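In this view, the complex is presented without one of its protein chains, the others remaining in place.
Per-chain residue numbering starts at 1, and chain names A and B are given in the order in which the chains are listed.
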Amino acid sequence: MNVAVTDRQPDTAAQSNLGFVDCDVHPFVKSPADFDPFLSQRWRDLRASIGARSRTTFAGAPNYPRMSPGVGQRMDSWPEGGGMPGSDLKMMREQLLDKFGVAYGMMMPLVGSGLGERNVEFGAAMCTAANDWQAQVWCDAEPRLKASVQVNTEYVEAAVKEIEKRAGDRRFAQVMIPPRGLEPLGRRRYWPILEACAANGFPIALHLGGASGHPSTGGGWPSFYHEEHPSYPQSKEALVTSLVIEGVFEHIPNLKVALVEGGFAWLPSLTWRLDKQYKRLRNEVPHLKKLPSEYIRDHIWVTTQPIEEPEQPEDLLTTMEWIGWDRIMFSTDYPHWDQDDPRYAIKVPIPAAEKQMLFRDNAMSFYGLT
Amino acid sequence: MARHVVAQVGEIAPGTCKAVTVAGRDIGVFNVNGEHYALINRCPHEGAPLCWGQITGRFESDRPGEYRLTHVGEMLRCPWHGWEFDIKTGQSWCHPESVKARTYPVTIVPGEALAKGPYVAETVPVTIEQDYVVVEF
Partner (left out) sequence: MTIPGPGAIDVDIHPALPGTHVLLPYMDDYWRAHLKMRGLERDNYNAAAFPPNAAINCRPDWRPAKGFPGSDFDTLKAQALDAFQPRYAICNVLHGGPAIFSEDLSAAFCRAINDWVAHEWLDRDSRLRASIVVPQHSPELAAAEIKRCAADPRFVQVLLWEMAEIPLGRRMNWPIYRAADAHDLPIGVHAGSSYRHPPTNLGWPSYYLEDYVSWSTGFAGVLNSLISEGVFTEFPRLKVVLLESGVTWLPAWMWRANKTWRGVRAEVPWLDKSPADYAREHVRLSIQPFDGPPDHAKLLKIIEEIGCEDMLMFSTDYPHWHFDGNDAIPDGLPDALVRKILSENALKTYSRLS
């Protein structure tokens, strides 16, 4: 079989000149107490006593242990002065922002526990704290970084309020929702949150993850991270299916969605399958007025990482053409182990115009950045 | 082809690696159970600095549920995507024929011999009492 390898010299300048927008950057806290300034005494006490309660098995580890320390970090991203990868702005600048000439980095904090907290009041408070923390600790120090409004989807009223509160604050570029909630995101109970996103001009970023309590396959809990990691695309497929078939985009015509950290090569086949089966079962979903493929084309953007690596490298470009170059945005996932290097992740040359779209223009337009 | 002095013998402990830049090339010099080897410090996959990777053994198995650790200290896991490389040959575990990290020949040379040349000692001061790790390319 073929494996694409890097035999080119670094091409850093190419991305710098573009003003690269990285659609997935993970900042981290130096200490869990970093959130305390943004929490009331009640929630500080709760954080320090009972702490986060989600729907996973272990107190301080994911269900599927990763393959490198720190729950799967890039080994060269641990700050010299201590702390977790992603917690040190100086290092983030050296390894990402300055190195690649990043114009904007979209922050997706996977820290703070508010997104999947079972005590929804605590969850909402933690989301608010994580949002203040992003804005004040990160955006104010580094304006190239953009924040994501975190909300706990099981507390709809608080989520809507939080979205409204951040509207107009240019530090926030999007709303971040973990796709694996209690129910598929397209279900009606979540519509007020989705409506609030659109009404307040926020696209939605659906980064992989969440703690639904449901197994990562429909056939039960797998044994290995070797199964969990490649299950992320299936999660994304279910997400697209839910949003389209439930009629979210018919109901909220100006909603825009970015799928983050699921790759993208699965999308054409899913689109064909949805169109085909929709024709058979359309009497079940009369609220849909267009083909699923049309809703997907109008409302769904994908980010690249972890980028698929076809056995024939040029097949990646074919897939991108099938999806549409204007719907794909590059993301690194810095500083996680499976992050992608913008210089080497794509193993075949991309025409200049498409490169410009992939690394910059699509994201600038999606996020309304200037 | 030139010979580059990259370390004193004894400087790189067994099971560790020294990252050097010699004549514009980033190279990792490894001490594998007392023997020295040199690999390019750039993963052939996405360019990660290999010297930040973990030095491990081969995780092997003949059948599900049976585990065996062999070649301890001879394998390097890329610090990013975890691709495994044989430090001695540069061969990747998954695609040994088609994916390799470039290797460089390494010799141990006494300081006395170095003094006679032709060696390039860009970063390592040389004395005749010491033995040195020399990489050729």
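In the analysis below, a residue touches a chain if its C-beta (ideal position, glycine included) is under 8 Å from a C-beta of that chain, and two chains touch if they have at least 3 such contacts.
Since we're looking at a predicted model, the values are computed, not measured.
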{"item": "Residue of A:Ala199, A:Ala238 or A:Met364 in touch with the missing chain, whole complex considered", "value": "A:Ala238"}
{"item": "Contact partner of the left-out chain, one of A:Leu270, A:Met320, A:Ile346 or A:Ala363", "value": "A:Leu270"}
{"item": "Chain not shown: contacting residue from A:Asp76, A:Glu183 or A:Asp326", "value": "A:Glu183"}
{"item": "Touch list for chain A against the chain that is not drawn", "value": "1, 67, 179-187, 212, 214-227, 229-231, 233-235, 237-239, 241-242, 245-246, 263, 265-266, 268-270, 272-274, 276-278, 280-281, 283-285, 306, 308-312, 315, 318-319, 322, 337-338"}
{"item": "Contacts of chain B with the absent chain, listed as residue ranges", "value": "45, 59-68, 77-78, 81-84, 93-94"}
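What we mean here is this: only the chains that are shown with their structure count from here on.
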{"item": "Euclidean distance of C-alpha centroids - chain A vs chain B, Å", "value": "37"}
{"item": "Footprint of chain A on chain B - complex, ascending", "value": "42-49, 52-54, 77, 79-82, 94-95, 98-99"}
{"item": "In the complex, chain A residues that touch chain B", "value": "1-3, 5-7, 10, 67-68, 74-76, 337-341, 343-345"}
